[in-house]
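One structure below.
Of the protein chains in this complex, one is absent; all others appear in place.
Moving on, here comes subunit A:
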């Protein structure tokens, strides 16, 4: 198959890091904080690599939007098995306000430019939890979408997607080209091994600006305030059942 896959990878604050709100409440502290690839994007890359290993896909292109540092994230995707990367340069204020609408416009433009047959994205990013980019990209391209995928198979030029939904699992059949978003149980991402990490250093990452793709990244949203969730108060221990009932009555619970 001569399919080309576009995989979006987002650089986010590492899952294990403790998040701190900036003193001016405009956002969270990102300076000097450990970042890594969004876990759902890792799963997306892994799925693309597995499709390539099964010879169902010819080329994997990893895409990330952001400042210079996102190149690390693209390199990780290359080390996992992607063939080349595209770095869409967005920095400063534009980067701070970059959201799913802008990214999906960029992905749609790249899909057309690169003549992609399949776009695989993580279902959501762990920093904003938007869960919108995949769906918006499909809408902009007027392509079918298979979101929350926990299983993906190619059957006679169509995609069979098993989706995780509230009631259980839903299986759908969609035409290609399509957009798929990866859910947790789609696969377990591989570790990038040293030989691949070395090879990845030689793979190409192209630089592109949103303007080159005809995309305007100005945001229509304004963040008013960012706060930590309310502190959970310590519990109170009581000695007897009577005390417990008394306290519950006091606080108006019963």
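The criterion applied here is as follows: contacts are C-beta pairs under 8 Å (C-beta built on N, C-alpha and C of every residue); 3 or more make two chains touch, one makes a residue touch a chain; residues count from 1.
Everything that follows uses one rule, which is that contacts and distances are computed from a predicted model.
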item	value
Identity of the absent chain, which is to be given by its UniProt protein name, from "Interleukin-10 receptor subunit alpha", "D-2-hydroxyglutarate dehydrogenase, mitochondrial", "Elongin-C" or "Protein transporter SEC24"	"D-2-hydroxyglutarate dehydrogenase, mitochondrial"
Sole residue of A:36, A:64, A:124 or A:145 that reaches the chain not shown, by the stated touch rule	A:36
Touching residue (missing chain; options A:139, A:173, A:198 or A:245)	A:198
Sole residue of A:17, A:206 or A:238 that reaches the chain not shown, by the stated touch rule	A:17
Residues belonging to subunit A that touch the chain removed from view	14-17, 32, 34, 36, 188, 190-195, 197-198
